[in-house]
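Missing here: one protein chain of the complex. Every other protein chain is in place.
Going by the order they are written in, the chains are A, B, C and D; count residues from 1 in each one.
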Amino acid sequence: MAQMNAIQRALDSDIWYSFTRSPITVASAIVALICVGGAVLAPWIAPHNPFDLASLQLMDAFKPPAWEADGDPNYLLGTDDQGRDVLSAIMYGARVSLLVGFCAVLLSVSIGITAGLAAGYMGGTVDAVLMRIADIKLTFPTILIALLIDGVVRAALPREVHDQIALYVVIFAIGISNWPSFARTVRGSTLVERNKEYVQAARVIGLSRARIMVTHVLPNVLGPVLVIATLNLGFAVLAEATLSFLGVGVPPTQPSLGTLIRIGNDFLFSGEWWITIFPGIALILLVLSVNLLGDWLRDALNPKLR
Amino acid sequence: MTAPLLEVRNLRVEFPTRRGTLVALNDVSFSIAQGEVLGVVGESGAGKSMTGAAIIGLLEPPGRIAGGEILLNGRRIDNLPYSELRKLRGREIGAIFQDPLTTLNPLYTVGAQLIETMVTHLPLNPAQARAKAIEWLELVGIPAASQRIDSYPHEFSGGMRQRVVIALALCAEPKLIVADEPTTALDVSIQAQVIALLKSLAREKGTSMMLVTHDMGVIAETADRVAVMYAGRIVEIGAVRNVVRHASHPYSAGLMGSIPPVGRRLDRMQQIDGSMPRLSAIPPGCAYNPRCPKVFDRCRVERPELMPAGDSLAACWLYAEGAPRHA
Amino acid sequence: MFAFIISRILQALPVMLTVALLSFAMFAYVGDPVAIMLGQDYTVAQRDALVADLGLDQPFFVQFAKFVVNAAQGEFGLSYRLSRPVAQLIVERAPATLELALCAAFLALAIGVPMGVYTGLYRNSWLSRFFLTFSLIGVSLPTFLIGILLILTFSVWLGWLPSFGRGDTVNVGGWSTGLLTWSGLKALILPSITLGLFQLTLIMRLVRAEMMEVLRTDYIKFARARGLTNRAVHFGHALKNTLVPVITITGLQLGAIIAFAIVTETVFQWPGMGLLFIQSVGAADIPVMSAYLLLIALMFVTINLIVDLLYYAVDPRLRIGRGKGAH
Amino acid sequence: GASAQTVRWAAAGDPNTMDPHSQNVGTVTMVLQQIYDPLIHRNADLSLRPGLALSWTQVEPTRWRFVLRPGVKFHGGEAFTADDVVFSIGRARQPTSNFGIYVDTVQEAVKVDEFTVDVVTRIADPILPNKFASVYMMSKAWSEANGATRPQNTRAREEMHTTRNTNGTGAFRLASRENDVRTVLRRNTEWYGWAEPDSARANVQEIQFRPIASDATRIAALLSGEVDFVLDPPLQDLNRLRAAQNIRVLEGPEVRTIFLAFDVARPELQYSDVRGRNPFADLRVRQALYHAIDIQAIHRTTMRGQSVVTGTFFPPQVNGYSQAEDTRLPYDQARARALLAEAGYPNGFGITLDCPNNRYINDEQICQAVAAMWTRVGVRTSVKAQPLAPFFAQIQRQDTSAYLLGWGVPTLDALYSFQSLLATRNGAQGDGIWNYGGYSNPRMDALVERMKTQSGADRMAAIHEALRIYREDVPHIPLHHQMIPWAMRSNFTIPHAANNQPYFRFARID
C-alpha cells in the first residue's frame, strides 16, 4: 500500500513529468539503460567471453561484421586482432570502463565537494590552502598523476598485490586528478549559499558546521556538479584507455572500451574499421546519453526551472 | 475627460503549465489619462507586475497575452511585431523596476547606459546624448552629475541608484511610465525622496504613470486614481481619496484596514483571514468569496464585473441591483 | 594594481615550489634513465659511474635543492636524450605549442561563444539541440581518434591539408612562427581543431548556461524595457555579463590545452613541447620532464594572473577594494 | 621545395645525436651512415665491400692491415689519412663510446704510412672486418679543433660540437637539422663512390628526413603524397599500401629475432601462483609452453605474413647460423598438457608475461596471442604490457618471471647473441648482460669462451654445439625473425637491406 503510494507519487512527480515530456531524455535514458544493462549483464548475455583467454582463437581474428562478405554469423560485429568477438568485447569492456568511469567520477566528486564545501563555507585559510592545492593539481596532467601514484604503489606494495589493485590505482589516479573542477564549482556556489538566510537559520538552531554543509548547503550546490560529472565520465573512460597504454591499469587481455578503441585505431587504415568504429559508437552513445540525462536532471532538480 | 493615453481592455494573460492553463490576468480593463498617475495595489501575486509587464510587452515566457487588447494613444500595441514593440519601449512607455541594485547593468557606467538609451530612441549623436545625460542626472538630483556620469552603478548608494533608474526610464521622454514597486527596496527616508522626485517629474513633463506598490502611503501621496487587484482581476478602481477612505469592495476595505496606522497603536490590527487562492484553484464566482465577510449566494456562482459603486467602480455583487444588503 | 600583481606573484611562489617538488619526486618512479642511457652493453662499474655522474646517489633533498636553485636560474641541465641544454630545447619548442594552443583557444572561443549565445537564446530550436548533441559527440571520442579521422578525411581523401608538421616557418626575432606562411597556416588547421574541440564544447555549454542565467536578470529585463535593440541586449548587456566565468574557464582551459597538447602533438607530429615531453617520458629524460612541468606551472600562474587582470578590465565592481559595504 | 631529386623520408624515431660514436641505435645510424663512411662498407645484401679502406688482410692472427683509399676529402675539405683512422678507432674505444663492442678486441691502431693502418688485437679476432663496417671515420683535425676528441655522451653533462655538427666523407652532407622536426642531407658530389657501378644510377640530390612518431600519421603522409619513403610502415597497413596506386612495398627480413625468456633461476617464481618451486626450471614445462604455441597463427594473423618463423635465435645472415638447428618443437596442445602433467602441473598454473608495447613489431599483440595459447593448455597467463622505458627498467632489475624480447645482431656474428643472452651473468664485460632469466649452463659458458678466441672450423663447431644446446635445453622459446617492410612511392627505388639501413647511395628517384 505504502509502496503503491510511493510509486504513484513518483509517477506524479514533476521530475517524472518533465522526463516523459522530453523525448530526447527518454531516448537517452533508454540508450544509457541498454549500455549499462549490456555491461552489467555481459557475463550472462554476451555471446562470448573475450576475457577468457582460453576461448580465443587467433584463427578467428579480423573477421568482419556478420553482414559483410566474409562475415561469420557467430561474430555479429566481427572480431579484433586477437579473435575477440567485438560485440562481447564491447560489453565486457564497457564493464571495465563504466566501473572506472563511475568510480573515478564518484571519487573526484566526493573530494571536490568536500574540498569545495570546506573552502567555500569556512573561507579564510582553509579556502586559500585548498584552492592553492587545486591550482597545483591543475598543473599536472592526469597521466603524470597516474604514473606517480602507480610508481608509489609499486614501490610500496609487493607486485602481486599491485596487480590485483591495478584497476583501483587507475580509478584513484583519474579520480584525484579531476577533483579541482568540482571543488571550484562547489566553492563558488557555496559562497553564494552560505550567506543565504536558511543557512543562518540553521546556525541559529546550533547545528554543527559539518551538518549544515551536508544537509543544507550541499543539496543546493549539486546542480552544476551533476553536469560536470557527466562530462567527466567520458573523460575518465578515455583517460583509462591512455593509462592502460602506458602500462598502468587493466591488462590488455581485459580491454576496456577505451582500450578497444585505441587498439582498433591501428587498424583504421588497413580496412578493419569495425574494430574501432563499433566500440567508438558504443562510447559515444554512452557518453552522450549520460550527458543528456545529466543536463535534464540538472534542469529537473532546479525548482526554479520547473 | 480627454481620450486616455493608455487603454487596457479585457486583458487576459495565461501560463500554460503541465496541469492545465493558469490564468494570471483575467478580464482586466482600465485606462490612464494624459498626466494621470494610476496606483495599483493588491495582494502579492494578484497580478500587478503581470499587468505592467503585459503593457510593455515583457511577459516572461511561457506567459502570453491570450485575449483583450492594449491601446496606446488609440493604437493597438499588444499585437505589434517585436521590432515595432521595441521602438515603443523606452520611447513611449518607460519602466522602473523594484530593485535598483539589480536593474542596472553592473558592467557599464550610468552615463553609458543613459547615452545608449537616448541614442537608440532620439535623434542625438553621442556627444549631445552625453550632455543630455548629465542634464538628466542633475534633474533627478544626483549631485556633481558631470563627474558622477562616469561612475559605475555599484559606486552609488541605493537611493541614488534608484534615481538613475528613474532617469533611465525617463530619458527618452516616454509618455507613460510603468513603475513596479519603485521604492520597496529603499528605506523610508530615501523612499520619500524618490517619490517626491517621481511626482514632480511627472507633473513637469506631463507624463502618465502606472505605479505599482504595497505602500499605501505612497499611493495616497502620489496617485490620482487607484486600482485594487485580487487574484488576477481588478476588483475596484477609483479616485484615491474614495478608495482609501471609503473602499467599496470588501477586499479593498480589508486591505485598507490592514494598513498599520502611524498615529496610534492598535491592540490588534485588522486583517483579512485566509489567503488569496492560488491561480490554479480560483473558486467559482467572485474569487474573494471564501474570505469575504459579506458573501452571499450570488457571489459563489456568478462572477461580478466592474460596476459603479459610489464614486468608484467595484466588481462586487453588493452593488448590483437586488443585493441583499447595501454596503 | 602593482600591489595586486606583486601579491599574486608572492602567492604563486609556494605553488611553483610544490610543483617543483612533486615533479621532481615523481620522476623517481617513471623509469630508470640509467638503464636507458646505457643501452645494450654495460658493466656494473659503468652503471655506478653513471649513477654518480648524474648525482642520483645523493640524498633526495640534496638533489631537490640543487634542482630548485638551478631551475630558478633557468638552468635545467642537459637533456639525457638529446644532450642539449633543456632550456634551449624548450625555447625551440615553445613557439609551436603556444601557437597551436592559442589557435585552438581562439577557435574554441570564436566558435564556442557564438554557439553558446545562440543556444542560450534559442533554447529549444532544433539548431540548438543539434549543436549541443553534436558537440558532445566531439568530446566522447578520444583525441587520437579524432585526429586520425581528420587526417584521413582532409589529408588522405581530400588532399587539402597536410597531415603532419608545421609547414614552413619564419623566424621573427627568435620566435619561429608558422602564422606567416601559407603552408604554416594550413598545417595549423587540423591540430587546432583536434585540440580545441573539447574546449569548444565546454565553452559553448558554459556560455549557454551563463546566458540563460543572465537573461533572467532584472537588468536584462530593464534593458529590454528601455527599448534597446536585440543586438545591444544580447551582446552588449547579456554576453558581457557572462564573460567573467567564461574568462575563468578559458584561462584554466588554456593551461589545460597547453598541458594536454601532448596527444595532439603526437598525432600530428607537431614539434612542440608536448611532443618533446612524451618522447622524454619514453626515454625517462628527467631534466626535460621537470622543466616542462615547471614551465606549465609557470604558464598556469601567469594565465591566472592575466585572468585576474581581465576581470578587472571586464568587471568594474572588482576595481575597488572590498571596503565599500555593498548592500 | 621538393625538386625531382628530393626524397622526403619518414620514420618513427629521430636520431638523438649526430655524433658517430655516441649512440649505437638504428635511428641514429640510419642518418649518420649517409654522412660518415666506415673503412669497410656493406652492400645492400650486407656483404662487405671496400669503403675508406681499399683492402684489409689479417697479416698476423692479432694484426689486421688496412690499405686506405687515397684522395678522399672530408666535407669540410680536410684530406682523409691514416691519422684520421687511428684517431677514429681510438675515439670509438673511449669509455664514453657506445660502439665499444665493435672495437672490444682492439689493442691499438698503428699508422704504418700515410695510407696504411694496422690494427692490433688482444686476441685473434676473425670477425673484425664485420665489426669495422660499423665504425665511422672522423677527421682528427676537425674533432680536435672542435673539442670533440671523445664521443659525446649524456654522461658528459655538456653539449658537444658533434651533437649537432658533422664532418664525414660520406655520400651526403648534413645541410640542416632541427630535432624531431627535420633533418636535411645534400648530395656530396665529390664522393668517391658515385662512379661505382651500383651507385652510377643513383640520383638523389637531397634527403629530407622527417620523424613521424604516430603510425597512422606516417602512413597518411605517405598516402597523401607528403612523404616518398617510409622506413617502418605498420604491418597491418601493408595491404592497403600495396593496393594504393603509386606506392610500393619492399619486404625483407631483419636481423632481429623475437623470443620469450623465463626466470629459470629463482627457487620460486615472483609472479606466479606456484608456491615453493619454479616450474620454469623444469625443462618439461618449457617444452610444454613451446608446444603450446601455434606459431603459424601468429605468423599469419598477428604478423600478417611479415615474419620468418624460426626455431633458433638468429637468422641466416648471421655468421654461425645452422639450418639443421633451426627447427621448432611442433605445435601440439595435447603434448603440452601431457608434459605439464608429467612435470607435476596437471592443472597448470598462473603466471605474468611482461611485454613491451612499443618496441618491436606488434609486440603486445604477440604477447596476447601467446597468453591465449598458453592459457588454453592450462598455464593461465596475464599480460603486463608497458612502453619500453618502464619495461626495460623492470626486466633489467630481473624483476620478471617471463618476458618477450627481440634481439638484433649488428656484428652479424653468433658470438654477440650467445655472449649477451645465454652466458652466465658473472660481472665480466658483456657476459650474460641481457640474460635476465638467469639461465646458466657450464657447457654453454665454455662454448662461449671458445667462440671468443677460436677461429675457423673449431669456432664453427662450438657455435653449432651451442645452437644444439639452445634447441634442446629451451632456454628461450624462439618465435620469429622480424620482417621489415619498407614502403615508398613508386617513383622511388632503393635496395632493401636486412639491417634496416636505407642506403641512399644506391637510391634513385624518377
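The rule we apply is simple: a contact is a pair of C-beta atoms (placed from the backbone, for glycine too) under 8 Å apart; a residue touches a chain by one contact, two chains touch by 3 or more.
The definition used in the following text is that contacts and distances are computed from a predicted model.
Set against the options "2-oxoisovalerate dehydrogenase subunit alpha", "NADH-quinone oxidoreductase subunit L", "ATP-binding cassette domain-containing protein" or "3-oxoacid CoA-transferase subunit B", the UniProt name belonging to the omitted chain is "ATP-binding cassette domain-containing protein".
Of the listed positions B:13, B:55, B:247 or B:272, the one in contact with the omitted chain in the full complex is B:272.
Contact with the undisplayed chain is limited, among A:22, A:55 or A:220, to A:220.
Within the set B:254, B:285 or B:304, the residue that contacts the chain not displayed is B:254. Where chain B meets the omitted chain, the residues involved are 41-45, 157-158, 184, 186-193, 195-196, 214-218, 220-221, 240-241, 244, 254-255, 258-266, 268-273, 275-276.
In the full complex, chain A touches the hidden chain at residues 196-198, 200-207, 216, 219-220, 303-304.
We adopt the following convention: only the chains that are shown with their structure count from here on.
Each of C-D and A-D has its own count of C-beta contacts, and the greater count is at C-D.
Rounded to whole angstrom units, the spacing between the C-alpha centres of chain A and chain C is 24. Between the Cα centres of chain A and chain B there is a gap of 52 Å. With touch defined as above, residues shared between interfaces to two or more other chains in chain A number as follows: 265, 268-269.
Residues of chain D found to touch two or more other chains are 216, 220, 223, 387, 390. Touching chain D in their complex are the following residues of chain C: 30-32, 35-37, 39-44, 46, 49-50, 53-54, 77-85, 89, 92, 144, 148, 151-152, 155-156, 159, 162-166, 266-269, 271, 275-276, 279, 281-284. Note for the complex: chain C touches chain B at residues 217-219, 221-230, 232, 236-237, 240-241, 314-317, 320, 324, 326-327.
Against chain C, the residues of chain B that register as touching in their complex are 56, 58, 82, 86-91, 94-95, 97-99, 101-109, 116-117, 120-121, 152, 154-155, 158, 165, 168-169, 172.
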